[in-house]
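Sharing a structure below in structure tokens format, with a few things to ask.
A single protein chain has been omitted from the complex, and every remaining protein chain is retained in its original position.
And then chain A:
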Amino acid sequence: MSDTLTTAPRSAGAPLAPTDATPMLAVRGVKTFYGNIMALKGVDVDVHRGEIVTLIGSNGAGKSTLMMTIFGQPRAREGQILYEGRDITQMPTHEIAHLKIAQSPEGRRIFPRMTVFENLQMGASVDGFAHFEQDLEKVFVLFPRLKERINQRGGTLSGGEQQMLAIGRALMSRPRLLMLDEPSLGLAPLIVKQIFDAIRELNRAEGLTVFLVEQNAFHALKLAHRGYVLVNGLVTLSGEGRELLERPEVRAAYLEGGKH
């Protein structure tokens, strides 16, 4: 196995002091493989504190792979992932979660035979249930539908409800960095708007840092401070959200399909 990049730049083990110059999350030259197939071919992404950053790209570009690689599922074979200056590339997945990074993953991954309430409890376990009632109330304000469904099993919810539950579950951990994988997938336009408004509000009011993966490029770029475009496992473009919206190649590839 190649270990050139994973071991070399560890700088004597001392984590850098997090300053404003240090990104909250830094992905450096990450390569991820599925068997022999390289899904990420050296990706660099920065997310700064208080930012909403979006990663757009078409199906199969590697967006969800990057999200999961940050959690070590699968592990990056090369490159580094730094969280607040600390190398988390080889850290066990559950310990990464304890750094208060939360993810609403691809496919939602609701626990199907647990109730909505239990699913939310699972989200709160990282936070040690210290603010459970309070956070639960917040999630219910955001998604009143979940309150109606509280004793229903996760597997019996509709796709949209599961999406809300996945986001709610991620919020229950009081994350400092919230990672959302296609929160708009399978949702009615009205609810998409509601969710994007909620993300904007969480970011503005509480300074929550958000890393958002989206196929819905128009909404995502409008919402985000900065964006990255991922094509076939490589970042091809990056810049401010609104700036990217104007770029002809982005418009051509992701916006003028008509259905957005």
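As a convention for this text, a contact is a pair of C-beta atoms (placed from the backbone, for glycine too) under 8 Å apart; a residue touches a chain by one contact, two chains touch by 3 or more; residues count from 1.
We take it that contacts and distances are computed from a predicted model.
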item: Listed names "Branched-chain amino acid ABC transporter permease LivH", "Xanthine dehydrogenase family protein molybdopterin-binding subunit", "Ring-1,2-phenylacetyl-CoA epoxidase subunit PaaB" or "2-hydroxyglutaryl-CoA dehydratase", with the criterion being the UniProt name of the chain not displayed; value: "Branched-chain amino acid ABC transporter permease LivH"
item: Touch with the omitted chain, as defined above, among A:Q80, A:Q162 or A:S184; value: A:Q162
item: Option touching the unshown chain, where A:P112, A:P144, A:P189 or A:G207 are the choices; value: A:P112
item: Contact footprint on chain A, counting only the chain that is left out; value: 71, 73, 92-94, 97-98, 103, 105, 107-114, 118, 121-123, 125-126, 129, 155, 162, 169, 173
